[in-house]
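Note that one protein chain of the assembly has been removed; the remaining protein chains are unaltered in position.
== subunit A ==
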Amino acid sequence: MIESVVQVRNLVKSFDDLHVLRGVDLDLFRGENLVVLGKSGSGKSVLIKIMVGLLTQDEGSVKVLGQEVKNLNSKELNELRLKIGFSFQASALYDSMTVRENLEFPLVRNVKGLSKQEKDKMVEEVLDSVGLLQTINQMPSQLSGGQRKRIGIARTLILQPEIMLYDEPTAGLDPITCMDINNLINQVNEKYKTTSIIITHDLTCAKETGDRVAVLLDGAFGASGKFEDVFENAEDYRIKSFYDYNFIKQ
């Protein structure tokens, strides 16, 4: 039986009068790439932020690698976070640091006793794996949107996480760069043997990267399964319109 690394049950989250998640259930199995689709504001990012303890749910249970996230103290939460890589929508690179310093930041604070050579080697290796070794001494402001995304992913990979959470990895990028990012997500999954959740509203990204897709509708998952099963024979008009809109030119 395949191990479930993330288990979400009856998750409820509201912001004042805005009910974002209304009873979400989810299982993420080891080694798979799960794509969570949904309209803007449907609570996709909220869902993964609860998984890393950036937000706390109102009701329900979120277990990551067997641990109930809301019950962890800050030390336990930090230990769990080391096993999770979170790639932010806007990359969230530290503006005042070079690419090298950005990558070293989580490394020097969480891996003790590394020599300078070992640090350099790890940084260079992970930068090479995203194809941006040449940017090592540049500032984030000197990078393009796609490069920033790649460096953001590299920064999360440096601690070799078991689970990768991608928040809108292709948002705001041109189609060719989107394709590069989709390939990178697949390469990361293969090379680092990660289990991933990819939050997106880009169906091409979902098709390219997802082993399984789940569609968030009105605060709960409306459909889940293989891409073709969910979309190509969709009967729910909300899922159908989502698909039609994304592939309107075909």
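The working rule: contacts are C-beta pairs under 8 Å (C-beta built on N, C-alpha and C of every residue); 3 or more make two chains touch, one makes a residue touch a chain; residues count from 1.
The working rule: contacts and distances are computed from a predicted model.
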Absent chain [UniProt protein name; select from "ABC transporter permease", "Anti-sigma factor antagonist", "Propanediol/glycerol family dehydratase medium subunit" or "Molybdopterin synthase catalytic subunit"] | "ABC transporter permease"
Decide which residue listed in A:Asn78, A:Gln134 or A:Gln187 touches the omitted chain of the complex.
-> A:Asn78
Contacting the left-out chain in the complete assembly, out of A:Thr56, A:Asn71 or A:Asn110 | A:Asn110
Where does subunit A touch the missing chain, residue by residue?
-> 49, 52, 54, 78-79, 81-82, 84, 86, 88-90, 92-96, 105-106, 109-110, 155-156, 159
